[in-house]
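Take this structure first; my questions come after.
All protein chains of the complex are present and in place, except for one that has been dropped.
So, chain A:
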Amino acid sequence: EIQQYFLKEAAKYEKKVMVLDFVTPTPQGSSWGLGGTCVNVGCIPKKLMHQAALLGQALQDSRKFGWQFTEEVKHNWMTMTESVQNYIGSLNWGYRVALRDNKVTYENAYGEFVGPHTIKATNKKGIEKLYTAERFIIATGERPRYLGIPGDKEYCLSSDDLFSLPYCPGKTLVVGASYVALECAGFLAGLGLDVTVMVRSILLRGFDQDMANRIGEYMKEHGVNFIREFVPIKVEQVEEGTPGILKVTAKSTAGDQMIEGEYNTVLLAIGRDPCTRKIGLDKVGVNINEKTGKIPVNDEEQTNVSYIYAVGDILQDKLELTPVAIQAGRLLVRRLYAGATTKCDYVNVPTTVFTPLEYGACGYSEETAVEKFGEENIEVYHSHFWPLEWTVPSRDNNKCYAKIICNIQDNERVIGFHVLGPNAGEVTQGFAAAIKCGLTKEQLDNTVGIHPVCAEVCIQSHLKAHGILG
């Protein structure tokens, strides 16, 4: 996806541009077309399957709103997956066309550096070609990590496999506590499957922990099982099939206790590793972080080798998000070829976790705000809310929640925004823009709400600071 944007940009400035894209199949054999993680095995299929799960909930609600159907409604995995894959296929095709229309040369080949300014491209058939270029941009992204235990590569799936799985995954164990783990567990449960999440320690490391725990609580109350403080140590096949039956043995992180469980599918979501180890970076002297594999760059996305740049998930200390990658890539090309000077602004980048109860956030978590500014220098305003659409169907009235963190020493500037509720992404986007404009609590209070929507709770003046009654 990022290729589309910045390569089209470069081609706009009449530069000769080539893109090499190649997908190494997963251990299970899954592969996909042009577009990268977001389009094929990330944001897009994830949001569509999340939508499928939300529609299941909508079906339940609709009865209370007067819609009549007596049958118990069941979900068909194949119908959904086929539709999703068809849409992705149209996007892959759209990218091919866009590159062609912008006169960008595209090769479906695996690229690796072999010497200064020289790259070797190997296609599916093993045919090698050499190309030289004045400048290079590395945007190879990441792939899911495996546990390194017996049976992981043979029997387990990752998000790379899930979205094109040609059979219903059935009873699933999701290993991990990342947003990938929780989002997948969330929609699988929403589609009616028996889902368990095995968590080594905390949920959503790096995110506001109070919000993370609320997400977990909600999922638990809505049918997702959690096994906390355990890690799998081996996966064995009990029965072959699509799906088959797998036996997972896990060990407690707190002691010697061992447990076993049987599942149709085991989905690993324990993290992602950059694709930087086998692309010949050593041949051209590009430094990488040996431990993580990530590439350090300066604030202009330039590596230590002056003609080699990098964008996206492979960057060290940057956010692994599609819009960030697009923004960085686009601005980079404008600086390289159009004389622009604007650098990518990585501060206050908003994000959303599409768990069954969605979580939108921008800025500091409460704990990082306390750490950076001191507890006495921040003010936290919060409120639960009950979406109007949840009243008639009697859905949870105390789960949706919003929290705004302000810096007292800086005019009560809003430095953190967190919302847990429906359409959290749509709600959060505008607030992120306002935060970019330097939003203060006073400006928040002076803005009138739109009624009745969830977002208005975030500006309602009766959000109260901690320790004070409403």
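By definition in this document, a residue touches a chain if its C-beta (ideal position, glycine included) is under 8 Å from a C-beta of that chain, and two chains touch if they have at least 3 such contacts; residues count from 1.
Convention: contacts and distances are computed from a predicted model.
Not every chain of the complex appears here, and the one that does not is recorded in UniProt as "thioredoxin-disulfide reductase (NADPH)", selected from "Cytosolic Fe-S cluster assembly factor NUBP2", "Photolyase/cryptochrome alpha/beta domain-containing protein", "Integrator complex subunit 11" or "thioredoxin-disulfide reductase (NADPH)".
For the options A:Val349, A:Ala369 or A:Leu420, the residue in contact with the chain missing from this view is A:Val349.
Only one residue in the set A:Leu20, A:Ile137, A:Ile227 or A:Leu444 touches the chain that does not appear here, and it is A:Leu444.
In the complete complex, the residue from A:Trp77, A:Tyr155 or A:Tyr309 that touches the missing chain is A:Trp77.
The omitted chain makes contact with chain A at the following residues, 1, 35, 38-39, 43-44, 47-48, 51-52, 55-56, 58-59, 61-69, 71, 73-81, 83-84, 87, 91, 94, 191, 321-324, 327, 345, 349-352, 360, 375, 382-386, 388-389, 391-393, 398, 423, 425-434, 436-439, 443-444, 446-470.
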